[in-house]
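Below: the structure, in structure tokens.
Of the protein chains in this complex, one is absent; all others appear in place.
And then chain A:
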Amino acid sequence: QVSELVQFLLVKDQKKIPIKRTDMLKNVIREYRDAYAEIVDRAGRTLQQVFGLRLVEIDTKRHTYILINNLPRAEGEYLCRDKEKEKMGLLLVILSFIFMKGNSVKDSESSPKPPPMPHFSFAPPPLTPLFPGALWEFLNLLRVYPGKQHRVFGDVRKLVTDEFVRQKYLENTPIPLTDPPEFKYQWGPRAEKETSKKDVLNFVAKIQGKDPTFWASQYSEAEATP
């Protein structure tokens, strides 16, 4: 049972979509439900000892799991297909942006100007915002456009709002009481497990040729988060 579960988890992990406990029960454990906890436990140990992978529960309510790498990052060759690498590149850029901007950024693409609400009257000169606080405007600077087919990423919008979100690298949540609803992006639970604010800050520092302490509040936040 244990080795079946190990194999099941390894295969399910290919798409990087979190694995549900119900699927594990249905496809592998079946009759042995009572021993469920023990089986999962042993599977976790096997994964760790044989493959150097950690089985982590990222949602304790819905009981979903992911596999992450337990081994320290080896210098040099990382066995990874090109497509995967490029996506990780984009992802890291996005995660860095979100963190440096205070852990949450707006999905600017999805907020057209709302119709005026009758109860509050303001006299607005409409500002045309270049909103560096918003995700897509930042990506535009990198020649990545949500509406446009990208040479490397194809439908980038889909990649970001669909794939990354389903894999739990990003979270896209509505901002309350906005009408039409606006959304914000934050780190998802997989991102929190697979990397850290500290790592990401180091990345930004490396790119910009500065010391991580240059950004004082981000630095102290990164130090404070394990």
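Operating definition for what follows: a residue touches a chain if its C-beta (ideal position, glycine included) is under 8 Å from a C-beta of that chain, and two chains touch if they have at least 3 such contacts; residues count from 1.
Going forward, contacts and distances are computed from a predicted model.
S.K.: Mind telling me which option in "Dolichol-phosphate mannosyltransferase subunit 1", "Non-structural maintenance of chromosomes element 4", "Guanine nucleotide-binding protein subunit beta" or "GATB amidotransferase" is what UniProt lists for the chain we can't see?
M.R.: When "Dolichol-phosphate mannosyltransferase subunit 1", "Non-structural maintenance of chromosomes element 4", "Guanine nucleotide-binding protein subunit beta" or "GATB amidotransferase" are compared with UniProt, the left-out chain turns out to be "Non-structural maintenance of chromosomes element 4".
S.K.: In the complete complex, which positions of chain A touch the hidden chain?
M.R.: Interface with the chain not displayed, on the chain A side: 3-4, 7-8, 10-14, 16, 27-28, 51, 53, 67-70, 73, 78-80, 82, 84-93, 96-97, 100-102, 104, 114-117, 119-120, 122, 124, 126-127, 129, 131-133, 138, 141-143, 148-153, 175-178, 193-195, 199-200, 202-204, 207-209, 214-218.
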